[in-house]
Structure formats: structure tokens, C-alpha cells
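Structure in C-alpha cells, see below.
Shown here: the complex without one of its protein chains, the others still in place.
All chains are identified by letter, namely A and B, in their written order; residue positions are counted from 1 within each chain.
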Amino acid sequence: MKRNFSRKVAVIQFPGVNCEYETARAIRTVGLEVGLFRWNEDPAVLDDAVAIVLPGGFSYQDRIRAGVVAAKDRVMDKVSELAAAGMPVLGICNGAQVLVESGFVPGLQWESVELALAPNIMEDRSGYYCRWVYSRLEETRTAWTGSFSEGAVIPIPIAHAEGRFVTENEKVLKAMKENGQIVLRYCDSTGVVDGSFPANPNGSMDNIAAACNREGNVVAMMPHPERATWLRQVPENLPDEWGRRRRKGAGNIDLLEGEGPGRKFFTSLLERLKQGGVL
Amino acid sequence: MLRSRVPAEAKEKPYKFILVGKPTDDSGFGGAAFASEDLASEEEANRGAVQVPDPFLKRVLTEASKKVLELADERNVRIGFKDLGAGGISCATSEMADAGGFGAKLYLDRVNLADGRYSPEVISCSETQERYCLAVPDEIVADVLKIYNEDFELPHLYHGAGAVVIGEVIKEPVYTIESGGRLVCKAPVNVITTGISYDREAKPRVRRFEEPELKGTKMLREDFLKIISSPNIASKNYVYRMYDSEVQGRAVLRPGEADAGVIAPIDGKSVGLAFSVDGNPFYGLIDPYQGGALAVCEAARNVASVGAVPSAITDCLNYGNPEIEEVFWEFKEGVRGVGDACRKIGLLTEEGYPIPVVSGNVSFYNQGKSGKAIPPSPIIACVGVLDDWSVSRSIGFKDEGDVLYLVGEPLDELGGGEYYRTVLGTFGGNVPKADFIRERRQIESVIEMHRLGWIKAAHDISSGGILTAITEMAIGQDPSNGLGFVLDLAELAPTGLEPEKILFSETGAFIVELPAGMEREVLALCARNRVRLYRLGEINSFPRLEVIDGSERLAIWELEELRTAYDSGCRDIFGVPAGR
Partner (left out) sequence: MKAKLELWVGLKVIDLVTQTAWMTFTEKLNYEGILRGLRRYSYFGIEVEGEEFEGTVEEIDRAIQLDSAFTNQNKHFYRLLAAGTDALAGQDGRHGDDLSLSVLLASDSSSLSSRGTLAIERDYPAAGRGERNGRLFSFDCLIRPSLRDRELPYMERLNGRLDGAKVTDIVAGEVLRITVEGADIEEAANIVDGMVVTRSRREGLLMNPHYQRYEVIASKELS
């Protein structure tokens, strides 16, 4: 029976990803339909999808290097074709690593690998790190960030061992800045970007937390929007308006199931698809 | 509900055993001592027999198995599904067969093996991880194999992994294994599944513990800074950050935020689950019975602190060599304590039922090089159920003007506790004595307060007593708030205890933060539930903690220095200045 992705966001399940279900749930929350695509299905069915999301986890166990084996999978030939044609594509955490190893981000030369998501550089620790951080919204022009206001300070969790954007070619960073391809930067709770740990949790160059391709339809982000989609997910003691809102919502399930700081990543997609007449 | 036993349908139609997962090797067998018949093969020598988990393979198996269960549903067939643990293939298949009233016939030649040659007993009994066994009717065998081997490409993703048919269910309750064409095992199936029991001697271990002389509160400031930065109390944030607390997106309260973790497991439903693990070997050292009993009380109190009803426990019982009479006595006492606690606290939602112990693990022979046994260390994990996860709060102070109450009361029970050990350098003797009725009533009271929507923060009293609990609540607040508290010991004068004992007694109790002006209601609830209640005071907006006794100030700390001491306490364990 042929799979039907018409009018759906396709969430791709590589072997070893583990965030696909809450990612699908977060997308559905804004009113979009979702289909899960197992990595070895016939990629032709993705032609009908409205967007593609690569969720977080450990595709292929991070063998050789996080994201690189998935980047060579047959389905990515199709994702390359669709992304180059303008379909919105979001890579979250491991998904971001797949996009970087596929050369879709920054994609100055399409499919050329111009960046790496390298092992975290942190103070007094190494390896895997999970915490809530703050990120500042730098570009509202992408398919995934149009509903935010520019400069919005977004609390959002990260959980990774290789989240450090880095390049050996400084021209790449320069071009990304000039082209507006830096989508999110790590900052403190007031939006100040100063690069200190743990505000910048992994030493990412220029405090980059998310980046996009030239057109802005492909976004690679290390923080997890699906883990900040509902108010419930916000830690009670965050020192900002979201923390206060979370505390006020205690005892009220309807409030707590309401919007969290990360939902707009998905609302933006819905708006973009409506504007574009796709939905 | 999916069961692990061979389904009754196997009486009417043929069922097969399918083994799926990691290729079987000699995990769990003692390396060279259990090498295959051909010892000349260097490949087997000294590989070590450690069981190696593989979360990646486990993840793929989970997704594939979901599809298998969907298939069984679609075709309306019943299957049995069991994971392989101790005893490997033989244990899983015999238990699956016996539980259904059937027998089994296994063919070891069909088992997918890791590189190497293994004897039949190794193949049958090794403890290779990431394997499952399914009892599946013939009509869907091919489809099940396809899901694992083709749809999810198991052999491709992991060398040697896959699903294979290794045997069949038979109606006679006999268990046979064939290998290389020979019959290597044949026995009535219940003989295999019945355990061997030992009758061991137990002799009480007589240990003398004396209560120490108190030193007074002159050095209270410095003494408490030692406690708050000691390894058992200090912040474990450094460790929490190493693990993913957000995956699945269901976290309501995470490690470090409250006494139990809380998740909202079902979309659109208000039901919540709380989890806590606890146990104190110092209590067990002084009194093995109390060690067991208090571990249950503590774990139950922890889930009650977030408003959940303690609904099930699992245990991890760690002791020395049970062949030594005193150690076996410690074990017996610990088990008796756990059992009494479960029965007498009981399942709050089912009158007359104990808190069920749904599973467990025992680890014996834990001793140091000199042969000295570890202190009795029963560890208890408790699961609690919440009707409404939105009532679960973090322990941090919330608002100025809110009132802190103590539900319960400190008794002269500092034995084995933080104050005696860290400040006086001794164990003492008065270990807390579990009072199950009191525990139950206190737990009921705190859960009721949650249900009524009164609770803004709740924290149970355990290591380090009341002062530590209040400090942890102060430290846990939104750091931009700057709230503090003055603890007046005069409020607790009715206890008749010395100041240090009030501050550091580890008698089980709760501190709760309620809005101002609720004194009458709280008093009424506690009187109804027959629990002690003390009004400790109001949260203020001065970022410090103070202990006074009437008009005398005993100590004062800035919130910042408490936070620093708490955060940097991990320095000695992890070698880092602060645990960010």
C-alpha cells in the first residue's frame, strides 16, 4: 500500500533517532498533519510532503561521526532535490548534524561540506551536556522563524555532545553573516550574547545555535523546539517571564498545555505554508 | 495486555519461538574458564565475559517490535513477548512455555551467533544483551521475520543481529534442546523453572553504637556550611547535566527540581507518574531492619512530595556474603523492614492492600578486599501515580509572604545522619525508627493538600534534617527572586529537643509552602488526619537564611554563600570548582 504524504510534514526516522514522536506531536499541535517516514522506504512519496523534519537522536549510533552515515542514505538524495527546490526542511540536533554533513547548511555551494558540528568545548567538563539555555532570534526570514519577532529571547533546551558550529574557512563564516544565515545565537536570559559558558554551552563559533541555507528554507538547529513547545516543559525556576508564567500555570492543565517558547518554530511553518498557498 | 507467556491459543494452532536481537555470544560466562571446546582459538581467549548493552540496537528493536505488535493486532492474533535476562535463551523460553502450561522444543543450530564457536550450554544460557523472544503463531512468522530482518534491516545495522525461528511450542510440558543433531537437554519444563532454595543460618550482628555528646550551636554557621557542601547533600547538578532529562518531551519535574521526577505520560490526559530512588546505608549499618523500612518510607515520601500516591516499588538489595550468618541476618532484617513498610503504609487507593513490590534485584557477596561486608544497603525505587500532574511543584521558594509549615515533628533521631557524621564524626545510635502509621498519615495529608491546590512547594525531611531541607528550598528558587527565611526554633519548642536536634533530626516529615492566611484550614486538615503540624514562619524578601531561638540569633548565612557551598560541594567528588 503506497504511503501518502500529501499535505503532511514528513518526519524522517533514521535507525537510532529517538525524538521523532514528540517532534511529530509538536508539529500536530499547531494544526499540521504529520507522517513518519522510515529511512529505507521509497523516497518518491516525499514529493507530496509539505515539509521535512529530521528529528534528534543517534542515527546509526553516531558511527564514524554524528550524522554522516545518514547523510549518505538514499532518502537524502530526495531531500536534497526537494530542499534545493525550496521545500522547508528542519534538522533538529542530530538532524542538524545530518544537514551539515549533507552540505545543505550553509549550502553556499550546494552539498559542499563547509561546516562541522564538532565536539563541545566547555568549562570543567567534556562530552554530553543537557541543559536549558537561552537563544536569540536573529533571522525572521526563514521558513521556520517567521512568527517570532526579531531579537526574541527564547529559553530552550540543548542535549548533545557535538554541537559546536565550526569551519576552517573563515570566508564561510563571513558569507553566513553577510547573507543572514545565522538564525539563532546563544545568549543569556536578557538576550546578551557574550560567549561565556554555560550561556554558550558548547563553544560554537559566533555563538551560533542555528543556521540556514541562503534561501532560508533549510534550517539546522541544535536546540530542541519540540522540548519547549508546551508551557509545561519550561522549568519552574527559569529567571524570566517564561519561568513566572510556568509557575503561575501550576494547577491549571489547560494553561500548562498551552504555548511554550519553542512552539513558534512550528507555527512559522504553518504560516509560511499558508502564505505560499501550499495549505 | 501483552503477556510474556505462550498464549492459550497455542492449544489450537502451532506456535513458534522467534529469537530476535543481538547475535548470541558468551556474555556472562567467565571468559577463558568457559571457553569453547577448541581452546586453541585465540579469538575466544580472554575476551572477557562482560554483558555489553547496546542502546542503539535496543532503540531499533523497540521500533521494529512496535510494528510487530501492530501486525499482531491487525491480524487479531495473540503473541507472547519476553526479554532475555539472566539464564538467556533457556530461561526465557522455559518460563514462557511453563507460564502458559506448554513445553518447548529448541534447536540451537538455528540461533544466530556472534563470531566464535560456542558449546550448547553457552548458547542456551549466555546473557547476551538486547535479545527478545516471541511466541508467534505460524501464520505470521514470515511477516514477523520480515519486519525485523528486512523492514528494519537488523542484520545490516548490526553484524549478526536478526530474527530467527529457534523452536516450537509443544503441548506436552516437556522442555528439549537439540544441538548438532543430538538431544542435549530434556526435562519436565517445571523442573527447569522451579528455583533451588537454600536454608541459611542467621545470627544477629551485635554492634554497639553510642549517642555522642553534643557540642552546642556556637559554631552553627561553620558546621552547617560543612553539611551543605558534604558529598551526600551537595548539589549533584554536575551529574544531572550529563543525562538527557528532556527526551520524549514529557518531563514535568526533572532531577534536581524536586524529591521525585514527574512525567505526563499520556497525551491529553492529566494522569502523571512520579519516580524516586532512595536508601541510606548508614541507617542499615546501625539497624538493618530500619534500613529496609526507612528506604521504603523515604521513597514513598518522595513521591508524595510531588502529590503522587505511592503505587509500587521495586527493590535493589545489596549485602555481603550470605553464607556468613550475621550478613544473612542483616538481609533477613532488611527484607522484613521492606515488607512491613509496604504492608503497613499500604496502598492508599486500595484499603487493605500493601504497596506492591513488583520486581527486584538482590546482590550478594559485596565486600571489600579484607572480606568486610558492605553496610546493609537496601535501595528502593518507588513509582507514584498522580490524578493531575499540574499540581506537582518544584521545591524552590515561590513567593514572599507564603508560609512554611512542618507536617510532622523532629524526634531524637540523628543516628546515622548527616550532622553526627559530618560535624561530630560519629554514627550515633538513635537511628530514625519507622512509624508506619505516622508515615501513612503524613503522606495522605500532603497528597490531600496537593489535591486541594494548596501546595506551592513541598520537600520531605531526610538527610540533614529541617535546616537542610529549608536551605535546599531556598537554593531551588528562581535565582532572580532573592527570597529568604528566618527559622525560629521557638516555634518548635514543644518538641523539647536541643537546638541541634531540632535542626538536624532526620525523622521523616514534610515542609510545605502554602499561601498566607491558610492557618485554620491547614490545622483542620492535619487534625483530621492526626498528624503534627508546626507553623515555621513566612518567606521574606531578604536573600539570607537565619536561625534564631526566640530573641537569640544562632546563625545567619547569605543565600549566595549557601548556594556556593552547595554548588561547590561536588569539588571533592568530581574535581571541578562548581557543578554547572
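Everything that follows uses one rule, which is that a contact is a pair of C-beta atoms (placed from the backbone, for glycine too) under 8 Å apart; a residue touches a chain by one contact, two chains touch by 3 or more.
In this text the structure is predicted, and so the values were computed from the model without any measurement.
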item: Listed residues A:Ile121, A:Ala152 or A:Leu279, member touching the removed chain; value: A:Ile121
item: Candidate in contact with the missing chain, chosen from B:Phe17, B:Tyr158 or B:Tyr238; value: B:Tyr158
item: Touch criterion as defined above, residue of A:Glu20, A:Asp73 or A:Asp240 at the omitted chain; value: A:Asp73
item: Residue touching the undisplayed chain, where the options are A:Ala44, A:Val113, A:Val192 or A:Val278; value: A:Val113
item: Residues belonging to subunit B that touch the chain removed from view; value: 32, 42-43, 45-48, 50, 52, 114-115, 156, 158-160
item: Missing-chain contacts mapped onto subunit A; value: 60-61, 63-65, 68-69, 71-74, 76, 80, 101-103, 111-116, 118-119, 121, 164, 166-169
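Criterion: only the chains that are shown with their structure count from here on.
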item: Centroid spacing, where centroids are CA-atom means, of subunit A and subunit B in whole angstrom; value: 34
item: Residues of subunit B touching subunit A in the complex; value: 55-56, 59-60, 63, 151-153, 157, 238, 241-254, 257, 264, 267, 270, 388-391, 393-394, 396, 398, 453, 456, 476-480, 576-578, 580
item: For the subunit A and subunit B complex, residues of the former touching the latter; value: 13, 15-16, 18-19, 21-22, 25-26, 38, 40, 56-58, 60-61, 123-125, 127-131, 157, 159, 197-198, 224, 226-227, 229-230, 232-233, 235-240, 243-244, 247, 249-253, 256
